[in-house]
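Below is the structure I would like to discuss, written out as C-alpha cells.
Incomplete set of chains, arranged as in the complex.
In this document, chain identifiers A, B, C and D correspond to the written order of the chains, with residue numbering beginning at 1 in each.
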C-alpha cells in the first residue's frame, strides 16, 4: 500500500494500521458492528505471512490472544460490547500476567443484546476493568478514521512497552464510516522491540513461567503494588487529549470519540451564534487526563458539560478531576441515539444562557 | 380433487420457490412489484389443473399461500 | 458548505458503490468527506443505504437525520426516506423501478429512467452510475470527470466494465436538462 | 371450497423480516404448526438465539425469552427446571449452537435435560453477514474464508448432531432438510418426534435442519435450495441418529 490518501472504513483502517505496526496474529469472533475487521484480517494477514483465526467464541479468542502474547507476538482481537464482556476473565488474567495485546471494542447500545448503533456505554467497563481484581488497561478513543489508524499503530508499542492490554474503544460510527486516511509505514518485524519474558522454549536460558497465581498474600500484595506503580507511570506518561476553542470559553464540553466529533460541530455552530463554548476531548480514557482538565478549571472555566452517548459514566472521572468547585452538567444520551450537531448546539446555547442569568 | 390457491401479494417476497416446486407449473413470476418492492407471482390455472397438493404452500417461506380444495 | 446525500435501494443495485464513488471523488478533489453505510440487521431483507457527507470543512457527524439529497433506487427506500429530506432538498428517483412519487411539495424531484438509460449504454446493471451521473448534474459536489476517473480505480480488477460505467455516468449526467 | 392450508395460529399475524427464500421462515411455520397440533400453545416457552432468528419472538405466539448468543441450552435448562411440565425449546443457528454454545449444548444433552434444540444449519453466520460457521463446508467461500474453508487452517465442518447423538442424555437426534416440499413435510414430522421425546420425559432432543441462506450464499432462492440438496446433504447426511424409547435412557 502506498502512503497516499485512501478512502477507508474504520474497521479496515484499524486492521491495516495493526498490520503496519507489526501485528501478525488476529483471533476473533464475528459481531456487528465490527465484522469487517476480522474479514479484512482474513484477507490481508495471509498476504503478509500472518495468521487469521476465527475462534469458536470471544472467550476462546481472548485466550488465544493470551497464548500468542505469551509466545511473544504482536496480537490483536476485536469485538463489540457483549463479546467484550465475555473476555473479562481473560483480560484480568492478561493483566495479572502482564501480557501485551491490542483489543478493539466497537461498542453498541444498551445492556444485553441492545442494538448496534453508536454508543459509549462501555466506558466503565473499559476504564475500571470489567474483570476481577486491581488492574487497568490503556484505553484509546479515536474520533476519526485517521485517528483510529494513528492510535492503533501506537497501541502496539504502548502494549509492549508497559506489558499491558491496550483497548481501542470506538463504536459503529468509527467502525463503519469511511474517511480519507494516510497510513504510517510498514514496520519491519526485525525492528520491533525484543522481549525478554516470552515463552519460546527454554533454549540457552532457564525455563520461564508466566502466571497470575500467587498464593502467598505478601507476594501477591507486592505484585499488585508493582502493577500499581506501572499504572502510575502510565498515568504520568500517557494521557492524551485535544483542546478545541478553549481560550475564551465560558463553558467547556467534555466528550470523547463519536460524541466529541458531534460536539465539535456543535461548538462551531454555537460559536457562530456568539456562544463561548469549547471542547475538551480525552483521547486516552484511561489514563484520564485529570491534570489537563483540572488545569482548565484553575484557568477559570466554571461550567462543564459532559456529553456522552450513555447514561452518564465519564462524568464520574470529570467529577473526580474537578471536585465540587465548578458547575457540572450532564448531557447523556444512552441507547445508540446520536444527536446531530444542530441539536447539540441548541443545548449548549441554552446552558450558557441559563448560566449567565443564574 | 380440483383446487385453487390464493396468494397474499403483500406477504410475497418473490422468491419463486412456489414457481419452482409446483408440480403442475401453475405459478408464474411477474414483473409486478408489491408495496415492499418485490416481484410477486401469480397463480394461473384453468379449472381442475390445481390438485390442491399444497406443495406450493408447504415451501412458501412467507406463509403467503392458502390452498382450497373442492 | 456541508451537503449530505443518502443513496438507497436494494442490496444488489449498487447503492453503496454510488456513494463510494462520490466519496472517493470528493477525496480526490481535496474535500472533506465521510461515507457511512447502513450495516448489520438494518440490511436484512436486502435493502441498503449510505450517507455521504461532503464539505469544505471538517465534518462533525457522518450521520444524516435529515439529508439534503436522496438518490433512491426502489419503492421501500423512497417510502422510508421521503419525509426525512430537508425542506428545499432534492430527491432523485429511478423512475423505471419506482411506481409512486413523494407527496411533498417542498423538495425538488428528479426522475431518472436509470435502467432504460443503462440498457441503452449496454447493461442495466449500470443503472446506479446513471443515477450518480444525474445526481452530479444538479448536485455538483464533484466533477463528472473525477467520478469517471474513480470508476477506473474502483473497477481496476474488471477493466471490461469501466467504459460502460463511465458512459452510464455520462448518460445520467446528460439526461437531466439545463446547464 | 374447503381451506386445506392456512396459517397456524401459533404464528402471530405479522410478516417475517427474513430475506426472500430464507429457510428460517419455513422452519418457523413448521415449529408453530407442531406446537398448535400438539395443543401446546399455552404451555410452550421458546428461547430465540442471537442470529438471524433473533426476532423469532415477534413471530411465535408463545412465551419467548431471549438468551445471550450460544447460551440457549443453559437458559432453557433454567426454565425447564423451574417449569418441568412445559414445552421448552431453543431455536439456534449453527454458529450459536455448534461454536459459541458448544459446551452448554453438550452438557444440557449430557444431563438429559428435557428440552428440544432446533438447530438451523445454514453453513454461515447469517446475521453478521456471512462469516464462516463451524458448519461451513470445505472450500466454501465466506467473508472470513476468502480463499475457501481449508481444513488445515480453519478446521473441519462439524457434524454436531452426530456428536450430540452419542452423548448419553440425548433421547432424540435427527438431521433433516428444507430443500424441497417433501423434506419440509418430513422436517415437520421429525420436529414433532423431538417435542414428543421431550414431553415424554425421555431426555434431550435435537433437530438439525439444513436451511438455505440465499443472501449470504449469494444465490437465488431456487439455486440455494439446490445447493442444500447437492452440497450440504453430502457433508451432512440426513436421518435419525438416535431415538430412544420410553424410559430407556437410565443407565
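The rule is short, and it goes like this: a contact is a pair of C-beta atoms (placed from the backbone, for glycine too) under 8 Å apart; a residue touches a chain by one contact, two chains touch by 3 or more.
The structure presented is a predicted model; accordingly, all values stated were derived computationally and were not measured.
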*Stoichiometry of the whole complex?*
A x2, B x2, C x2, D x2
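As a working rule, only the chains that are shown with their structure count from here on.
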*asked:* On a C-alpha centroid basis, what's the spacing between chain A and chain B, in Å?
replied: 53
*Rounded Å distance, chain B centre to chain D centre (Cα mean)*: 26
*Taking each chain's centre as the mean position of its Cα atoms, how many Å separate chain A from chain C?*
34
*So which bits of chain D are touching at least two other chains?*
18-20, 54, 127-129
*asked:* Multi-chain contacts only, two chains or more: what residues does chain A have there?
replied: 32
_In the complex, chain C residues that touch chain B_ = 10, 74-76, 97, 99
_Of chain A, residues touching chain D in the complex_ = 29-32, 35, 38-39, 42-43, 46, 52-54, 56-59, 82, 112-113
_Touching residues of chain B toward chain D in the complex: what are they?_
3-4, 10-11, 13-17, 20-21, 38, 52, 54-55, 57-63, 65-70
